[in-house]
Structures are given as C-alpha cells and as structure tokens.
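In what follows, a single structure is set out as structure tokens and then discussed.
Complex shown without one protein chain; remaining protein chains in place.
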Amino acid sequence: MKIADTAQSEGPSVFAQAAELELRNVSKRYPGQREPAIGDLSLTVPAGEVCVLVGPSGSGKTTAMRLINRMIPITSGDILLGGRSVLERDPRQLRREIGYVIQQVGLFPHQTVGENIATVPRLLGWPKDRISARVRELLELIGLDPQEMTRRYPAQLPGGQRQRVGVARALAADPPLMLMDEPFGAIDPINRARLQDEFLRLQEMVKKTVVFVTHDIDEAIKMGDRIAILRDGGVLAQYDTPREILTHPADEFVAQFVGADRGLKRLALTKVAELKLAEPNGLRADLRADGRADGVRRVSAETSVRDALSLMLTEGGEALTVVDGDGRVEGLLTLGVIEQLLADEAAEPAGDAAEPQPEGPR
Amino acid sequence: MHEFVEAFRFIAHNGAVSGAPGLPSLTHLTLETLRVAAIGLAIAVAVALPLGVWLGHLHRGSFVAINVGNIGRALPSLVVLAVGDAFLGLGLTVVELALVILAVPPIVTNAYLAVDGVDADLVDAARGMGMSGLEILRGVELPLAVPLLFAGVRTAAVFVVSTTTIAALAGFSGSLGDVIDNETSYHFSGVLGAAICVAALALAVDGALALVQRALTPQGLRAGALELSSDTAHAATIV
Partner (left out) sequence: MTFAALAAASGPVIPNFAAQSSSCEIHNRLFCAGWVSRNWGPVLWPALRQHIVLALVAVAIGFVIAMALALAAHRYGWLERPTTLITTILYTIPALALFELLAAPVGLNVFSAEIALVSYTLLILFRNILAGLRAVPAEVLDAAEGAGMSRTQTLLRVELPLALPAIVAGLRIAIVTIIALATIVYVVYDRGLGVPIHTALGEGPFKTELIVAGGLSILLALLADGLLVIAQRLLTPWARIRTS
C-alpha cells in the first residue's frame, strides 16, 4: 500500500487540505416511493468553508450528506470533490479521504481512544511512529491530555469528550472534506455550546471544507459560513450567508423556519465593536469596580449586539459605555445606535449568493 | 446401507428377534423409557422451576443460579449413574435421583435468567400501577419469561430421555438403552432400530413441549418455537 502524505492515495494530488465540493443536479429516489427524497439539488461549497445543511425532518439533509461519501447510492446527478467526480472513485478509498462524524459518535468500544483516532491512518498504511505522533497532535488539538487519554476506552469518557474524540478521528488523516451529521445533537446545551466553540476554533486552524447537518437554525447560524436551507424533497429554499438569510429571507418558508425572532438573531451576528457608536458627550465615566460608572453600565466591545441589547433592556434602556480590551472607552451604545444598524441593513440590497461575502469576525 | 433396512424391519416387528421369544417389545421399552423420563423430569421441574423463578423474581442468587448450570453441564450422565450404581445400587429410585440431579441445573439457570431478564422498566411500570409482587410475577414476568424458561425445560427433557437410555450402560434395565447395550441378543440391526426409536422419541418429546410452549406464549410474543434468542446474555447460558 502506498503511503500517502495526506489522505490522498490515488493518483496525483489535486488538493492539499481542503477541496471544493460541488453537488450538481443531485437526485435520490427510493424505489416504490412516489416523491423523491431529493429532487434536484445543486450547490457549491468553496474550499475551506463550513456549509450547514439545515431544514425540517424529511428535507433530505442527512440523505444529501450521505450521498457525498456514497453511503447511500445516488440516483442521478453528480458530486465533485476537488473537481473529481466521487462516482468514479472506489467508495472505500473515497471515504478514507472524507472525515465522517455522526451523532452517536460510533467510537469502537473495543479500542482505545488512541486506536480509534488512528483508524484511517492505519487503513492508509501510515508508519507507526507517524500515527502515534498524529494521535498525540490531535488529542492536544481537541484539548485532551495525550498521556492520560490515549489508552482510555470510550466507555470511560463522558459524552462531550467522546464526541471530541469522534471529531479527532475524522480529522486524523487530514481529509479535504468533513461530513458532520448533527454531531452535537445528543449533548446537553452547555457542553454543546462549548463543543461548537471548540469546533469553530479548530476550523480557524485547519480550515477544512465542512458539510454540517443540523435541524437547529441557531446552530446553523453560529457554525456556518454559508447555510443551505432545505425543504421537503431536498429542495433548496435558500443558500446564503447567515446574515443574508436573516436580513433577506428568500420566501415565507425560510422566514418561518428562521423564526419570528430573526431580528434578534441578526443582532447576534454583529459585535458591538463594529457599530458606529455615539460620542460619550463629555460624560465623565468614573469606572468603578462593579462596572458601573456614573450611572452608566460598561460593556466589552467584543460582546454581541444581541447580548448588549439584552443587558440594556435589563438596565431599563439606558445607554452602555463600550470599552475595549484595555478598558479604554470607545463610545456609547444606545438604542438609537442599534436602530440605525437595523435600518442600514434593511436598506441594503439582497446579497448575491454566488459571491462569497467575507464575514466579519464572529 | 442395508443395516438401516434391517433396522426398520426390526422396528416393524416391534423388536421381536427370531430365536429369542422372551425379549420385551419395542413399544414396551419405549413406553418404559418415557415413563422413567417423565417422572424424573416432573420431579426436576417441580423442584427447579419454582426455585429458579423465585430467585429471578427477587433478582438474588445469580451466582448460584448461573454456576449451578455450569457445574451441572460438567457432570457426565454416565458418571452420575455409575456413582449411583456403585454406592446405592441401581434401582428405579437411584436412576430417578440421577435424572433429577442432571435435569435441575438447566431448568434452574434458564428459569432464573428468564425471570431476572424481564425488562426492568416493565416491572417498574407494573409496580407503579399497584400490582403486588405475586401479581407482577404472574401477570408480567412469567408470561414474558416463557420462551427462555421453556428452552431450559426442553433441554432438560431431552437430556433426561438421553440419560434414561444411558442408564442401560450402567446396568439399569427398562429402557430402549437395553437394546442398544445388548448387541449380542438384538444384533446390530436391533441396536440401530432402537437408536432410531430413541432419536424419534427425543424429537417427539421436544416437539410436544414446543407445542406446549407455543400454547403458553402470550399472543404478542409469538414467533417460531425455534426462534433464535437475540439477547447475548441469554445466548450465553441457554442450552
């Protein structure tokens, strides 16, 4: 077996660490069923981006994902990874190049954490020391101590750690594409938020192309560079950045799916630092220990506008002093400032989904 | 294979052997085998079944219940019978004693596992509805325990029939084993014929018990009497 540097083991390397994924007129029909599970789905995920497939149950989002690594046979259409059709490849080889994370994790109970993570590298025939180095590297990456964890068994780990190991296992052979099917669905809300943050941090570092399936629109907004909202039969209702979807939902279905509070959701996307703040107007802010200064609350510039608004409302609509990391006053946040933000966004024309809009730091 | 033809002829003649008029007929021997086996099984069931069921209901004594099965399986029928013969003399009582000793373990173990293994949630729900321990046993645990329980009884039944015939090797007369052990008088065709009868008898007994099991299995659980138990824990000790 040829030893590969990346997961790629057939033919010349077309991509390094992240590949573009294209679904071209993909359809899936089950025999004996009148309606297709997926009718005609086309979308492109640029390399290095997280695309979230979200929709109600029956929308075919998991089906679509499983078509990509050929766990389910495709009825018609094509799927191209890095420009190459997945249909022409040997399914087993293909899957060794695609990270696969499922909700129940599916860690092998009879193998240690280290052995689990080493699964695909072993299938690819990596030399032993390379594998152990990689296992160590990945455990550190996901925030677990290699000394302790390598020899533990999955049954000894709490759910959150198990899922992290599952993600590490998927990343082990440095695949150009990651498929994640409701990976944090079985975790409690607190740990789920933590895992989501961790994954976003990881993604900053490894910049993989990711297809992430969820039914939770809030998770989609948080995790996705782009969101594909699917309705019944795998029909693409809207494929856009989270901001676009929240500001300009394509139709009634999307608007409903996103939720009546999409105005507030939008505010979560922006940090206070990005706003045009009001001048302090000579308000001498004596900063006191409890954060209050002359009757005006202070808030970090890194706070999301939504959380800042929530704070403002609890304080009775008063203005908030915005401070940066060093405690310097940047400006004043008032309801008026927020209103202006919403007005500006509404005035923007609907963005073109084909052009990737660089998102500000989340 | 002409021996089989001869064997069937032997059976057709009800075990009569030319030149040896005093030999008991096959029918007689078969019925005797059945009688001896039935008594042994009945006693074993009477002793072991309530014990296993009760222990399973209380979820106590698992170590004993399971290891009795293990040890029982290690006892060769012939040895138990021979020991009985050596120390007590092989009469009907001693043979029955041996049968009971050999039949109790599978019945106890399977009865225990069957009742102990009933879904705890169901028992909990029943208790929550106000059913007493005995009512739970009768209404929930026993009906659900039937398949596994009967597996134990059927195993024991076949084992008992088998041991009854083996008793002839130890010197006990009064079963089809007599023929198998007595080739001088019956010739090989007779031995073969009796072997066929023994096999048929065992299959018939098992089949009859399978029908009883089917009759006693609650509607909702009914599947083939030969259904494979998909529960690993049960598979581990059912025989």
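By written order: A and B. Residues from 1 in each chain.
Keep in mind that, in the parts below, contacts are C-beta pairs under 8 Å (C-beta built on N, C-alpha and C of every residue); 3 or more make two chains touch, one makes a residue touch a chain.
Since we're looking at a predicted model, the values are computed, not measured.
Trainee: May I ask which residue of A:A47, A:M71, A:V235 or A:V329 touches the chain that does not appear here?
Mentor: Missing-chain contact among the listed residues: A:M71.
Trainee: Sort through B:V64, B:I196 or B:V212 and give me the one touching the missing partner chain.
Mentor: B:I196
Trainee: Using the definition of touch stated at the top, determine which of B:A82, B:V100, B:V118 or B:V153 touches the missing chain.
Mentor: B:A82
Trainee: List the residues of chain A that touch the chain left out of this view.
Mentor: Output for chain A: 69, 71, 91-98, 100, 102-111, 119-120, 123, 153, 155-158, 166, 169, 179.
Trainee: Over the whole complex, note the residues of chain B touching the chain we left out.
Mentor: 1, 3-4, 7, 70-71, 73-79, 82-83, 85-87, 158, 161-162, 165-166, 169-171, 177, 180-184, 188, 191-192, 194-196, 198-199, 202-203, 206, 224, 226, 228-232, 235-239
FYI, only the chains that are shown with their structure count from here on.
Trainee: Centroid of chain A to centroid of chain B, CA atoms only: how many Å?
Mentor: 62
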